[in-house]
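For this view, one protein chain was removed and the others were kept in their places.
As written, the chain order gives the labels A, B and C, with residue 1 at the start of each chain.
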Amino acid sequence: MSDMLQRLRDELIVAGQFFHSRGWVPATSSNFSARLGAETLLITSSGQHKGRLDAESGFLRVDLQGVSLDADKRPSAETGLHTLMYQRDPAMGCVLHTHSVNATVLSMRQSQVVLEGYEVQKAFPSVDTHDSCLVIPVFPNSQDIPALAQAVGLYLDANPQTVGYLIRGHGLYTWGVTVADAQRHVEALEFLFECYYRQLLLDR
Amino acid sequence: MSDMLQRLRDELIVAGQFFHSRGWVPATSSNFSARLGAETLLITSSGQHKGRLDAESGFLRVDLQGVSLDADKRPSAETGLHTLMYQRDPAMGCVLHTHSVNATVLSMRQSQVVLEGYEVQKAFPSVDTHDSCLVIPVFPNSQDIPALAQAVGLYLDANPQTVGYLIRGHGLYTWGVTVADAQRHVEALEFLFECYYRQLLLDR
Amino acid sequence: MSDMLQRLRDELIVAGQFFHSRGWVPATSSNFSARLGAETLLITSSGQHKGRLDAESGFLRVDLQGVSLDADKRPSAETGLHTLMYQRDPAMGCVLHTHSVNATVLSMRQSQVVLEGYEVQKAFPSVDTHDSCLVIPVFPNSQDIPALAQAVGLYLDANPQTVGYLIRGHGLYTWGVTVADAQRHVEALEFLFECYYRQLLLDR
Partner (left out) sequence: MSDMLQRLRDELIVAGQFFHSRGWVPATSSNFSARLGAETLLITSSGQHKGRLDAESGFLRVDLQGVSLDADKRPSAETGLHTLMYQRDPAMGCVLHTHSVNATVLSMRQSQVVLEGYEVQKAFPSVDTHDSCLVIPVFPNSQDIPALAQAVGLYLDANPQTVGYLIRGHGLYTWGVTVADAQRHVEALEFLFECYYRQLLLDR
C-alpha cells in the first residue's frame, strides 16, 4: 500500500471522527473521497458509519468513472457525485459529503442559501472579504445519481466559483485541493448554516 | 460466561456511552436488550445510568416472559416492552429504548411523527428512497406496562412496517437484527426528530 | 486524609467534569458540597473552575455554620445555601449548585417552573409516576446570602417535597443522599428544563 494512500485514508478517518462529534454524519449517511493519482480515487465504501471508519473495510479505490479497483468492495451509490468533481478539475484533491441537521432543514425549504457579510466566508480561497456573497444552490434529491451529477455539472459550468452545494433533504457536498482544505470548507459552511438558521428563527 | 453474552454486553455498553454523549439517556432513564438465544435475552438492570453501565451489575438475563434468570438481579420495569418484540419476531436481535429531549417534546404534542423526503430514512432496511413516508406512532404513557405492551402489539399487528414508536413524555423504542442495526436506527430517528423540531419552529 | 474525604472529593471532581462537558458550570460559577460527618462538610473553594477542580486547592472543610476548618482556604460566598440543607436534614449527603443556560433563562422569566407528565420526573425518590407535578420555585437573586438562605428555608418548611430550586439569573440548587443521587437530580432537571424551553418556543 502506498504511503499516500495510507496518509489520505488516515486523514479521512480523522475528518469523519470530527464530523461525527458534531453530529454531521448520522447513521450510514455521508461519504468521503480523495485523489490518489491522475486516474484513481480513494473513496469510502458503501454502508459504513463515517464516524468510525475502519482502515481496511471502510475504503476502496475507484477509477475516474467510479469503477471499483478493489474487486471485493462496493463503492457508495453516490460515487458519481465524487468522480464528477475530479473529472472537472485536475487540481481537485478531496470531496466531502456530510449530512447535518441544518443542511437538511435549510435544503428542504429553500432553492439556495445566500450567505453575505460573514467574516468566515474568507475560509474559501476565492474570497478575501466578508463583503462578498456566497450562493449555495440546492438540487432536488434523486436516487438517479447520473441525472443528479449531470444537473450539478451544468450548474458548475455556469457558476464556476461555487464552493459547495446542497441536495434537498440530503446534505452538503464541498471540496478542496487537500483533505484539510475540504474539511475547513465543511466546518465553515456548517458554521454559516447554523448562523443562517438562527437568523431565520429571529426573522420570522 | 458465553462469548456471545460478553460481546453483546460490550456492544450495549458502548452504545450507551455514545447515547450519553448526545444526552439521549438522562438520569436513569432508558433500557437496552439483546437476544442471547431462542428463549433468552440480555437486558439492562433497573436503576442504572445507561451511559456508565457496569459489566457486572448493569445487566441480567431474562426469559421471553421477562422472568429473571439471575436470581439476585431485577430487570427494568419496562422489560415487557422488550420481550414483546422478541416474541413477535425470531430475527429480532436488539431493542433500544432511549429518552431524548426531542423525542420527549414531540411525543407530548403529537399523536404521531410523520417523516417524509429525508435521505436518512434509507437507514431503515425496508426503505430504499427518500420518496417514502415513515410514521412513528405515539402511545399515551402508562405505568401499567402489560397494558402498554398490548397497545403496542396491536398497533404493530396492523402496521408491520413500523420502525419505532414513541411513548408520550417518555422517549423512543426502536430495534434491529443486530446491536449495530438498532443503534443506527436510534441515530437516524434522533437526527430526524431534530430536523422535525427545527422545521416546526420555522413553520409556526 | 480520610478515605471518605478522598472518595467524596473524587466524586465531586468527576461530577464537575461531566457538568462542564454540558456547559452547566461556566466560568467560576457553581459550587458543590458533600457531608463528611454529623458536623462537617466538604465544599468547593471560592473562585475555582468547577469543571477542572484541583484535588488540593479546589476544596476545603467547613462546619455546619460554614466556618472554614482549613485555615488557609476560603469557602464560596454561597456556603450558607449549602449549610442550610445539611442543617435541615441529617440524611442530606450532597448539595450541587449548577448554572446552565436554560436554568438561567427560565428563572429570569417565571416565578416557578411546573413540570408535569414527564417520565423523567421518576428520577426523584418521592415520585413513582409521570402523572405527578414537580414545582421548581424561583427566588429573586441577592448578594445577601443569609437573607436568601432564610427565604429558601421558609419555602422548604412550607413545601417539604421540593426537589430543587432556582435563583433568578443564577442557576439551580438540588441535592441528594449521595453524590450520585444529587448528580442524577441535576441531570434530570436540566433535561426537563431543556424540554420545557423547547415547548415554550413552540407555544408562543
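As a convention for this text, a contact is a pair of C-beta atoms (placed from the backbone, for glycine too) under 8 Å apart; a residue touches a chain by one contact, two chains touch by 3 or more.
What you see is a predicted model, and the numbers here were worked out from it, not measured in a lab.
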Visible chains in contact with the missing one: A, C
Residue of C:Phe18, C:Tyr155 or C:Tyr197 in touch with the missing chain, whole complex considered: C:Tyr197
Residues of chain A in contact with the chain not shown: 22, 117-120, 123, 128-131, 184-185, 187-188, 190-191, 194-195, 198-199, 201-202, 204
Contact footprint on chain C, counting only the chain that is left out: 23, 26-29, 49, 99, 101-102, 104-105, 108-109, 141, 143, 167-171, 197, 200-201, 204
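One rule holds in what follows: only the chains that are shown with their structure count from here on.
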Angle of the C-alpha superposing rotation, chain A to chain B, to the nearest 5 degrees: 90
Rounded Å distance between chain A and chain B, as computed from the means of their C-alpha atoms: 31
Per-residue multi-chain contacts in chain C, two or more chains: none
